[in-house]
Structure formats: structure tokens, C-alpha cells
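Structure, as C-alpha cells:
Taken from a larger complex, these chains appear in their original positions, while the remainder are omitted.
Each chain carries a letter (A, B and C) given by its place in the written order, and its residues are counted from 1.
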Amino acid sequence: MTAVDSYVDTVDNAVATPDQDQPYKALGLKDDEYARIKEILGRRPTDAELAMYSVMWSEHCSYKSSKVHLRYFGETTTDEMKSKMLAGIGENAGVVDIGDGWAVTFKVESHNHPSYVEPHQGAATGVGGIVRDIMAMGARPIAVGDPLRFGPADAEDTKRVLPGVVSGIGHYGNCLGLPNIGGEVVFDETYLGNPLVNALCVGAMRVEDLHLAHASGTGNKVILFGATTGLDGIGGVSVLASESFGDAESGGGRKKLPAVQVGDPFAEKVLIECCLDLFKADLVTGIQDLGGAGLSCATSELASAGDGGMRVWLEQVPLRAKNMTPAEILSSESQERMCAVVTPEKVDAFMAVCAKWDVTATVIGEVIDVTEEEAANGGRLWITWHGNTVVDVPPRTVAHEGPVYNRPIERPSTQDALVANVPDALKRPVSADELRATILQLLASPNLCSRAWVTDQYDRYVRGNTVSSQPNDSGTVRVDEETGRGVAISTDCNGRYVRLDPYNGAKLALAESYRNVSVGGAVPLAVTNCMNFGSPEDPGVMWQFSQAVRGLADGCAELGIPVTGGNVSFYNQTGDVAILPTPVVGVLGVIDDVARRIPTGFGAEAGETLILLGETREELGGSEWAHVVHGHLGGRPPAVDLQAERLLGEILVAGSRDGMVTAAHDLSEGGLAQAVVEAALIGQTGARIFLPEGTDPFVTLFSESTARALVAVPRSEEQRFTDMCTARGQAWTRIGVVDPELGAVEFQGITSIPLDELRTAWEGTLPALFD
Amino acid sequence: MARVIVDVMPKQEILDPQGQAVAKALPRLGFSGISDVRQGKHFELEVDDLVDDATLEKIASSLLSNPVIEDFVIRRVS
Amino acid sequence: MTKVGVITFPGTLDDTDVVRAVSRAGAEPVNLWHGDHDLKGVDAVVVPGGFSYGDYLRCGAIARFAPVMTEVIEAAGKGMPVLGICNGFQILCESGLLPGALVRNAGLHYVCKDQWLKVENTSSAWSSRFEAGAEILVPVKHGEGNYTASQETLDQLEAEGRVLARYVSGNPNGAQRDIAGVVSENGRVVGLMPHPEHAIDALTGPSDDGLGMFLSLIDSVVKT
């Protein structure tokens, strides 16, 4: 043990040595932030306090660059939109009332940087973290999903990152027994070096079981339970969101530690069951997960959300590494831990439940009274280490009163040129052979090919409630086995659209996600998001960000569904080059009986009529065609029309309720050609498509106009369905028939491609790259 | 031809859930006196005599182990 | 009513699905806990899938020593029907109730997919409802389902008609002789990698073909 290791900085010591140098810069704090901490405390912080503030005031935890923009979500959420919302932005995860006494909570979070450093563990612990967020709301996690983005599919580093990320997500989620019901796999040059690993979790609970993270009630005990605390990810959080990524040195002269955490999904599975038993027995007053920023975050947030006072005996924390300092214990990001506030008379029963599950649980503190003056200043969090005070701070200043930046915003000067560079002059396929080749080329391209290589590594069956998952447009799980009530979820974002027009691009992400949920027959209810962007210190990136937030919020207001939560990940960039702005949007819908969900594949009944809903315009800016065939990005993205999306959604839900629609697939990247082929391959049946007369086949097949879906309607229902569309002003076109005998997809007058050939093209790409 | 052994172990400061699971199971099975268990990987390579130590080092660090979370030891046994 | 015990170890995942399948088949599910020292009077036991004890060390290696398994091994010796699914199959092999072992999938990846199987043994306690040679569609989902045994053991299993089912239209894990499940000498203990409990309803699974295993069990208990 070195002298440095054994030295513990106390408050007394801090008062006695006001001028001692502190490594605040290495911890990611700026001069003025450090000065502000001194001002709050009226002295220099102790090492432990400095660790707490630095980690909690990091971009990742404090949202210091995004806060001023995110407020716009609240400002645009009307009371009516809030009517189904039981908890919103600010809680661990948003909660919505889905009817029959059920509430559902869902959230997406990023684990981008750790997954680049160590793909398997980084992605695995991303799943672990989001699942604990959901548990902290009192819910049982019921499904996970994983929107992913990587560099070019054939890049060398993608061969390292993608298989690791997929195995990490699969391993952790599969071991937890949570079905993976959806996600995305997108490839783009800008994600090389900045992969995006976003993890989604959905949980369900009875409305009356909602638990919010509060530490109220003087004398209540603070119990840390789950895994022991080690040296994992010390300082990770501040490193995560800081530009000095990768060179954080923890205090105390310890050798450099890896900023990654290793997860133990088994411990988390046991923790889930243990938590649910605790909730069932009503043993918990407040609960908080330990994620980024570990105990620093859990204690300061619990305390400031309650009556403001908390006392912690830090030496009580069960450790798994030797000689850990108080600062290290407070910043450790060891996984699979939770913190609960429990009334004294329930402590024994709490401990008994933990013992049943063999979960370590320890009383580490209690809720204390605060004076009026303390309350006004942000409460009191008092932490001792073997009798010496190492932290004595107002917790609100740690958890909620971090710095707020109004960063410079500027529309990049290059934006005009980008928008002016329209795809009109690109060479288009004209002959039948060229069109055929283009269909196959797009089908096999990395962004459009089958995701089975990824999704076959995820358990989608466990819990026995999965009604739809890959390759359907949305994932659907049953929540109530008696009534059949369930929820559907989809996440989407086309970063190229957002790059061309951040405001409308975000709306387009919302529109696609909304559409994916409604084509399954569910009614969209609420929205979550994960904002992945470059450096907030770049005014151009901040412009993208602020535009995207506004677009998403305005879009939600137009659709009447609230944003219930989200996550921001900045600094996704290599040198000066930022990733495509990627506001991943997740829409959650409700379906009152999952038995009437609409599948994506054709062929439930032979001879179904295929109807194209919506209007096709020539819209190829940012399209998959321009990207795959010409490596082109420019022009404007497709126009977004949320009223049209809403109408389309209503038509689909009505079609599902009345049994008029047997399959539906939305049109998005790759346009009609891609949608037809996918629905045929998924349904394992042939189809014949007649392109409407007088239209340009290329535009009809590859344009990416929004608010469109392809539906299969039994012949007996055709009249009723089209009458309904006409009556409600929904544009529709009869575009083909399902033909099981054909064994091919025929685009009449152009080409007929056998299903086998289509399947080989669609399914071959990822195995060839990653096996 | 030589046989080379590479043992790869989780770094000391990194969680080793596998080792812990074994350590916890032992007393349940009636075995006492084992205070700690760590579990790693054991590779046996049949190696041409021309392959030098630097190459083995590279193989171990780039393919057989993940330096972010693991350490390794190389031994030539014959 | 036939009582079927469903064991939960820490890390068991598919116990609720087995409970659902048992009820759907018309029997009464009884939850058994890994620490239990008796089988609560059940007529049969299912060891469900999952990652018991995290599957650390080897799949099923730690679970086999749980107190409840001592009871299961003893009851199986007296002829009680036992079904091990996936991790349950691994546990039964580790316990010595079934021959062979399950090792890492040949492709080294976890595999979740709908899998066609051909049922061969229709005389076990868990398969009498199937026609010999019937092809059924049931999900597989595992990382270590590659069935391995010595050549003599495999020959013996085949000679005695103790291959419960084989994979057809593709082998998902490299299992020797495409073996998906095997039967004990007395025909009472069955282990298989695919998940019949996830194929009891076309709404939530690829088919309802798996229900036949639970119905077979009820027949066999009524008979004895």
C-alpha cells in the first residue's frame, strides 16, 4: 500500500488546506465549474466531493449542453398529451397508462463509447443499465431492443465491433430472459470509430405499483443491494462524455484502470426477481438504480428527490477490491447494484427477501432531517468514512444544479451546398435489366438486407408473450394474458435525412417509427428518444441538435403523443468529423388484443389483393438508392406529412379491428420495391405487382415518399376496405395480388425474380461479411 | 514443432463472475478451504519452431486475449 | 389432475412458459424451488431452460448439485417421468440421468430460430402422442446445444431407439447425427434442446406442435 492510497481527504482537511492543488481538469471540470463548487461549499471540495461533482456535472449526467433545448419538449406537451402519462421526463423512465389497470414504462439509452472500446462488455452493460432503469420504476422488464449503427459493413473495424456488440447484447439479454423484439442495424462511414449502441427496455406493472425514486421519511434506511463494489469504470462517466476520452486517471496514484465494466447477467437476473419480490411485498419506499456515476448519482438523486437529507456510512459498502478510497467507492460503476429506501420496521423483511435470492444487501445510510436553511440550499448529503466526514454537500447542487450551457449555434455554411446538390442528375436505371439489377443490388445492400444474422442471436421467445418481432415492422408483446392487451414498439432514424434537414429529419424519424407501430395494428401512445450527435462544442452540431429537438417536439405535438423520456449522447465524432446526426425515435403503441395484430408477411390467404396506401412523389434526396448506387448524399429528404401519417395509422388500426387487413408493411428506405420483396419473402409467397399506368417505374419502385404502406386485403374485404379509405380521404391504389403458385415476385412488364434468387440476395450479405 | 501454452485470465480488478460462481458452489458441495477461484482460458498451440516469441506475444495479445480486460502468460512446453 | 413439477433455479428463464404449457395441456403445474428437499407429491418433473447459476463453468454443472436435483435423480430412478428442456437437458446430462453432453454450437453463436424436427421415439413418457416420423416446428434457442457422446453411446442410442428427435432441414448447432433429444433406458426421462413450451400456440410461437409432449405426459401418468 502506498502512502497515497491510504491518505483520505476529509472535510476538516479541506478546510485546513484551502490552497491544495486538485486534479479537477483531469476529471473533466472547467475552471469556472471548479470555482462554482468552491462557492457552493464555501471551501475547496474534498477528493470524494470532487469526484462526485465531476461525475455528476459531466455532460452525460448533467445534460449541461442539452438542457436548454430539452426544455422545449416540456413546453410543447399539452395537458391532453399528458393525460395518459404517469411519469415523464425527469424520472428514470417515462410511464404511460395503457388501460386495464396496466402501466408500461420504456426508455432508450446509449452505450456508444464503451462499446467501441470493448464491444462485447460495452454493449452487454448497456443492456444491463437500461434494464435497471426500468426496474427502478417498479416495473417488470418485459422486452428489450437495440438500435445499432456501425461503420461501413466491409470495414475492418466493423468486423471487430459488430460481432462483439451483437454477442454482448445477445448474451446479456438472453441470460436475463428478456425477449429482444426489435432494433436497427445501420451502416454509414461516419459511424466508423463512433458506433452507436443504443439499448431499449420496456417494462410493465400495475398502475398502483409505480415506484418513484424518493428518499423521504426521517430515519428510513438506505440499503445498497446486488453486486459488490469494485474498481470498474471509475471515472468512466466523465470520461464518457468528455473530449479527453480515454485518458482519465483516477485519483490516489493508482495505475490506470480500464474504463469498461464487466457485466454479470446472472446477477442481474437474480436482482430483477429479488426486486419484484420486494415490490410485491411492499417493502420499498424509494428505489434507484446504480448506473453511470454509481453511488454518487444514487445518493444525491435519492436525497434531493426526497426531503433532502441523507447520511451515509461509506465503510459499510461491501467491496470487492482492496484499498478503495472513498472517492473511488462513490464513483465506481460496478454493475448489477440497486439502492433502496426502506422504513426501519421493514428492514428485516427486506433482508429476508434478499437472502432468499442470495443477493447481498447492506444498510449503508439513513434519511436525516434537514434544517430549513439547509433545505433552501439544496439539502444535506453527509458521508463519513470510518468516522471522518468525507462528503458534506447540498445534494441538489450535485444532482440538479450543475452547469447549464447555452452553447453557440450556427447553421453550417456547407449546409446550403449540401441541399443544393440534388440527386436529379444521377444516372437512373431505365431498361428492364437495369431495374432488375437495381432491385437486387438494393436488396443485398448492407442497410436493406436481412438482419437475421444479428437477430438469430437474440432470444425472442422467452416469457412466451412475443407476438411479433423481427422481421416485422414493430415488436409486439402481450402484457395481459387474460385480455390480450399488449404493446408494440419500433425505433427508427434515418441519419442521412437528418443530415440534410435536421428539423424535418427528426420528424421523419418520428413518422417512420409511428408508422411501423401502426402497421402492426397498434395505436401509438408515447415517444422516447436517444439523441446521438457529435461535439456540442461545434456550433454546427449544436444547430443540428437544436433543430432535431424542435422537429421531434413539434412533430409529437402534431401527432398528440408525448415524449416521456430520452437520452443524449454527444461527442460521437472522430476529429472534426461528426457522425450523421442520429436522433433515434422510439414509439410505443397499445393494442387491445394482440390476436388481431397485423403481420408483415403476405400470404395468410391466397389471392389477397395488394393495395398501396398513400401517395408516391419523386423523392430521392437522401435515399438508399442514391447512397448505395451512387454514394450520393444531397438534396432534400422526403416531405413529411404527419396528418397523413395519422390518417394512415387510423386506417390500419381500423383495418385490423375489423379484420379487413391480413398483412401490412410500411414503405421506407428502398421504397416500394424493397417493401414488396420483404413482405413476399417473410410470407414465403409469390406476388404480382402492376405499376400504375403513366408512372415512371423507377420513381414508383425506389422513391421514399412517406406516409405509405402496402397492405394485403382478402378479396372478400376489398370493397369494404377501399370504401373506407375513400370515405376517409386516404389515397389508395390497387397494385397487385398475392400469388402462391408463382414462386416469384413479378413486376409486370419489367421483370420477374424467383423467390430463391431474392432470398439469396437478401440473406447472404451479413453472413458473408461476419461469419 | 513446439507446444506453446497461453493462459488468459481476467485482470485482477475486473469482475470474474465465472470464478465467483465456482467459488460459491464449492462449499455447497461440501468442499471447504478454497478461498478464491478465478477462471480463465487455456490455449494449447502446436507451433513451428520458426515462430518467435515476439510473434507469439502478438498472437496472444491481439487474438487470444482482450487487453482491455484480460492478461496472459505464454509458456513453451516442449 | 396430473401434477407436474416445474423447477426454478436462480437463472432459470423458461419456467413460466413451461407452467403455461402444462396448464394448457390440462395438468396442474407445481412450482419447485432449487433449494427444495421434496417434490411436493408431483407425478412428473420438468427442468426448464435458461441459464441456471449463469451457466458459469459449464451449462448445468452447478445446477445438478442443487438439493432439488437429488430428489429428482432419486425419483427418476423409480420411474418418475422427467423432461429436461435446453438448459434442463444439459442439467440431466450433467446429472448422469441421460448419456452424452452438450457443447458449444459449431457456429460458435447463440442460435434462436424456428426449427423442423423429426420425431423418432414415440414410446417415451413424453412422446406417445406423436406419429413416428412426424415433422414438427419448434423453436431452438441456445449457445451450447451441440450434442456429443462417444460413438459407442451414439450407436447404442440408435440401436435402442432412444433418439427422441432429430433436426431436419438443417442442423443448427452441429449436434452429432443431428440429435435434438434423447430418451433414458426406461423411456421415462427425456432431454431435448428445442423448446416445446414455446410452440403451444401459433400466436406466440411458430406452431402448437410442442403441446403434444405435455399431452403425452398426461397419458403416460394416467396409464401407470
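Criterion: a residue touches a chain if its C-beta (ideal position, glycine included) is under 8 Å from a C-beta of that chain, and two chains touch if they have at least 3 such contacts.
Because the structure is a prediction, the values reported are computed rather than measured.
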{"item": "Whole-assembly formula, with each chain kind represented once in the display", "value": "A x1, B x2, C x1"}
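Criterion: only the chains that are shown with their structure count from here on.
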{"item": "Subunit B and subunit C, separation of their C-alpha mean positions in angstrom", "value": "34"}
{"item": "Intercentroid distance (Cα basis), subunit C paired with subunit A, Å", "value": "36"}
{"item": "Per-residue overlap in subunit C, given as positions that touch at least 2 other chains", "value": "53-54, 56"}
{"item": "Contacts with two or more other chains, residues of subunit B listed in rising order", "value": "17, 21"}
{"item": "Subunit A partner contacts - residues on subunit C that touch it in the complex", "value": "10-11, 13-14, 16-17, 20, 50-51, 53-56, 107, 109-113, 139, 141, 143, 195, 197-198, 203-205"}
{"item": "Footprint of subunit C on subunit B - complex, ascending", "value": "17-18, 20-22, 25, 28-29, 39"}
{"item": "Sites on subunit B touched by subunit A in the complex", "value": "10-11, 13-17, 21, 66, 68-69"}
